[in-house]
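The structure under discussion appears below in the form of structure tokens.
One chain of protein is taken out of this complex; the other chains stay put.
And now, chain A:
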Amino acid sequence: MARMTSRGPVLGIAALYFLVPVAASLWFTIDSPDGIGFDVYSKGLGSEGLTTSLLRSVSIGLATVALGLLLMVPTTVAVALRLPKLRRIVEILCMMPLVVPPIALVAGVATVLSWQQDLATTPLYGTFQALIDRDFPLILVIVYTVMSLPFLYRSLDAGLRSVDLRTLVEAARSLGASRTQTLLQVVAPNLRQAVMGGAVLSLAMVLGEYSVASVLGFEPFAVWMVNVGDSEAQLSVAAAMLSLLLTWGLLLLLTALAGGRTRKTQSRRKTTS
């Protein structure tokens, strides 16, 4: 009972901390000289650039998650199974983006991208063009993948530590499973929650990232919001509210996917007990 009473104020303060800015933003978007109305939302959805930038952000986010997982799942599994001595080194490398400011990272990337003029007569020029394609800038996917490494590594490492991976892999191998079958049927399903956790954090980071995209001159959703905010403050905040809903929706979807099996198991347990 005492625990409940001490929890209440803490939860209340935390709720206020998160909800007051959201409520204030919402009020700002619906309050107009003519009274309360949702005109800015109906107008905003049709405004130029919103849908394009939003879709661009989502596609960059999903590509970042895919590339990050493709890179990190085999790496962390290989380190856990075969090269445990390299764990510290991999951990330090993956944590680097947390200590290197994004602005320093983007300065380096901008320097590399500036080489394209010197490479205009070589086949590499095409590669540079693909990297800086305005509709789908691959360079952002690459930079965001690097920036998401700490989230992916921490999540996957925690997942790998929660299962006796070596024994599971050896059990699968002794039963006749090939390496691919072991990875897909035994390792991956048992890392699902860790994978989803890392994916959720990475996606949230990409959807809200501004500085790298802005410095490199691309316009994903966060940059579009700031740009439009200079001329239409209400529309900018309304877009921020929409992006908040979208992010929550995506996070809920991923969390539901990750927890699907757990819930199924729990319900089955209730049935059998």
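Following the convention adopted for this analysis, a residue touches a chain if its C-beta (ideal position, glycine included) is under 8 Å from a C-beta of that chain, and two chains touch if they have at least 3 such contacts; residues count from 1.
Criterion: contacts and distances are computed from a predicted model.
The unshown chain of the complex is recorded in UniProt as "ABC transporter ATP-binding protein", chosen from "Alpha-D-ribose 1-methylphosphonate 5-phosphate C-P lyase", "ABC transporter ATP-binding protein", "2-oxoglutarate ferredoxin oxidoreductase subunit beta" or "Diguanylate cyclase". Remark: the omitted chain is touched by one listed residue; of A:90, A:172 or A:250 this is A:172.
From the options A:59, A:116 or A:190, the residue with contact to the chain not on display is A:190.
Note that of A:30, A:163 or A:251, the residue touching the chain absent from this view is A:163.
Against the chain not shown here, chain A presents residues 163-164, 167-168, 170-178, 181, 185-186, 189-190, 192, 261, 265, 268-269, 272.
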